[in-house]
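Here the complex is missing a single protein chain, while all its other protein chains stay put.
Chain nomenclature is as follows: A and B, assigned in order of appearance, with residue numbering initiated at 1 for each chain independently.
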Amino acid sequence: MSNEAVLHDNHSHEHAHHDTFITKYVFSQDHKMIAKQFLITGMIWAVLGGFMSVLFRLQLGYPDSSFPWMEDLLGKWAKGGHITPEAYYALVTTHGTVLVFFVLTAGLSGTFANFLIPLQIGARDMASPFMNMLSYWFFFAASIIMMSSFFVQTGPFSGGWTAYPPLSALGDASPGSKSGMDLWIISMALFVVSSLLGGLNYIATILNMRTKGMSMTRLPLTIWALFFTAVLGVLSFPVLLSGFILLIFDRNFGTSFYLSDIFVNGVGALPNEGGSAILFQHLFWFLGHPEVYIILLPAMGMVSEILSVNSRKPIFGYMAMIGSLFAIAILAFLVWAHHMFVTGLNPFLGSVFVLLTLLIAVPSAIKVFNWLTTLWRGNIRFTPGMLFAIGFVSLFISGGLTGIWLGNSALDIHLHDTYFVVAHFHIVMGVASMFGMFAGIYHWFPKMYGKYLNNTLGYIHFWVTIAGAYMIFWPMHYEGLAGMPRRYYDFSIWESFKQFQDLNRFISVVSIMVFAVQLLFLFNFFYSIFKGRKVTTLNPWKSNTLEWTTPINPGHGNWVGEIPEVYRWPYDYGKDGVDFTPQTTPVGEEESQH
Amino acid sequence: MSHTATHEAHSGGGTKEIIKVTIILSVLTIVELILGFWMMGITEPGFRLAIKGTIVILMMAKAFYIVAYFMHLKHEVKNLIMTICVPLFLFVWFITAFLYDGNSFKTLRNRYDKHFKEQSTIKVPAKAEGHSEKKSAE
Partner (left out) sequence: MSTTTTATTTNLWGGGKSPFNVEYGKLMMWYFLMSDAFTFGAFLISYGTIRFSTNGWPDPNEVFRSFPFAAEGVHAPLVFVSVMTFILIISSVTMVLAVQAGQNMDKKAVVRNLILTIIGGIAFLSCQAWEWNHLFHEGAWWGRNPFMNADGTASSTNFTNYFFTITGFHGFHVFSGVIINIIMLIMTLADKFEQRGHYLMIEKAGLYWHFVDLVWVFVFTCFYLI
């Protein structure tokens, strides 16, 4: 039972000999190739999702202008170069779904869990490479089905990414509620299967397949973060699946789990009675809140690692970092109803959720202060990856602080469903995790492809993105405080919101600029894969972790010969005057204890 | 990966234990059924609630025996037991919050939804034939 590593050893060598194009690039069971597949699929989705936001930002910024090219592109969805309200809602919904699930869940933890777990814990591959491959292909199928919902007659689902009934339960509720929603549910169900297969694999790999000497307290923080991410996914996605199964029955088999008495003008009373729409929201947010941390934790882990490597200092408070990750993971399951303060939730229950929600500030603050103290007096190298990591900390602080506002049920009555919420979650969850993802890509690109990304383009990418992110979302706080509701198609018909017309236009212009800079990053990415500067040393960042002990372009099986043994934690930077001491260096006799 | 090592690691109580657990499970089920039959004749709500509580406790006991002995969890390494049992405590708040809010929703509807309140006071005549027809019209 203890010989898994040996078994895999044989297994992987066997494979290395007869790789065809199909087994190497398409149905690959190599975790590194699967990671790249996740990354590139995620990038395609990110571009599509970002482009959708440009389209609806144009509507919000220029409600009176018309864009003839839009009609060429979208056809009947943009008659006269003017996006229709139905298309607007479909775009908002798909933008949310795609970015939350496909980019920041599958694209982020799919990429980095697959890539980093075996490399950093010292394993030849995942526990089950086959399941790992299935995980990607389920995600791929989910992607195709989600994509196909753009091409059905009535368009994609348009009731918001949260899919609340009755918009999602009654086929006639909105144009996308029939076939658009069918495809949406099927796609999401496949996505749940994909994340379950992936998550089980990550957990089993981290627990069972660590190399000799790699005890749990010698794991890099990336691995700890990915571990808790996988646990969150495995325990919370099934609840969403149950919620969806009940929803499917409501849609197709005449049940009323989520539907109470509904009277439709011109149709009369629907036969449904006795259900509760709040139940769906409970089930959805029981996943939905852990989902926020599924998105955020991998970014936190990677940022911890990158900050430490590039400050040439040990991470401050390693155990506290693990403890706070654990606390966040637990609390993630206990606070879901803070999304539902104004639904008719019991106010007393709401106050308990306020308390639990505000508790999250404690582990979050521990993490922030540990990052800052890691930077403190460090010998900082401002690589693009490091800049994105610092940017993550900045965004996490500014977005996290508004979370304390929104966590109060009394304040939330005013702020709920306004642009304040949009600003909050885009900064803390969307852009911050994006920054974690960028940091990870810049940092591990040399390991992925054996090339460097272009630094100048990286700096331009960083500065425009962080300035743009703040310019887009900072003003939204003021709009939200003034009561401007989210998800509205056109604000120009209200006297009270007319004052924000210029501001909205400004936000739209900046968002187009930020989108353009992401295309620059894409260019950098694909150009560097083929034409980038070659990596010539094994350990370009002078890092301690195990992935840099593999060859520059590791094959399937990662290490040639024995897997190295580990003797120390991964954060011995600047110890006893030595710049860095890799994990594989045995502890010397003279060495001081830390 | 030798077979003997596997066996030693999982050595449980053997066949004797299986028989013992089977008997315990059967007895618990029979007690549950007896309580169920007994409850049919009782109308007093508090008493019924007490019996239902007892049945739930018996249910947990059955679950314990299945997981601990049939699924062999009791003979695993302690840390494995912990990683499986600790996350189950999430169910405490999961159940509490959901049921509490469900109950609150009932109170809310009874107070503000006249139709809902009315429905729950009208007795259905005989075998509720009309009711089922109305539903099947869907």
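Criterion: a contact is a pair of C-beta atoms (placed from the backbone, for glycine too) under 8 Å apart; a residue touches a chain by one contact, two chains touch by 3 or more.
Fair warning: this is a prediction, and the values are worked out from it, not measured in the lab.
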item: Touch with the omitted chain, as defined above, among A:Lys212, A:Arg381, A:His414 or A:Lys498; value: A:Lys212
item: Which residue of A:Ser28, A:Asn201 or A:Thr374 touches the chain not shown here; value: A:Asn201
item: Option touching the unshown chain, where A:Phe38, A:Trp77, A:Phe228 or A:Tyr318 are the choices; value: A:Tyr318
item: Per the touch definition above, residue among A:Gly254, A:Pro540 or A:Gly574 touching the missing chain; value: A:Gly254
item: Residue, one of A:Leu58, A:Leu119, A:Ala169 or A:Val239, that touches the chain absent here; value: A:Val239
item: Contact footprint on subunit A, counting only the chain that is left out; value: 1-2, 4-5, 121-122, 127-128, 131, 196, 200-201, 203-205, 207-218, 234-239, 241-243, 245-246, 249, 253-257, 271, 273-276, 279, 282-283, 286, 318-319, 566, 568-569, 587, 593-594
item: In subunit B, positions touching the absent partner; value: 1, 3, 6-7, 9-10, 14-15, 18, 22, 25-26, 29, 32-33, 35-37, 40, 52, 55-56, 59, 62-63, 66-67, 69-72, 76-77, 79-80, 83-84, 87-88, 91, 94-95, 98-99, 101-103, 105-106, 109-110, 116-117, 119-124, 127-128, 131-132, 135-136, 138
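Please note the rule applied: only the chains that are shown with their structure count from here on.
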item: Residues of subunit A that touch subunit B when the two form their complex; value: 1-3, 231, 235, 254, 260-261, 271, 273, 276, 278-279, 282, 286, 333-334, 337, 344-346, 349, 352-353
item: In the complex with subunit A, residue positions of subunit B that touch it; value: 1, 5-6, 9, 87, 90, 93-94, 97-98, 100-102, 104-105, 108, 115-116, 119, 134-135, 137-138
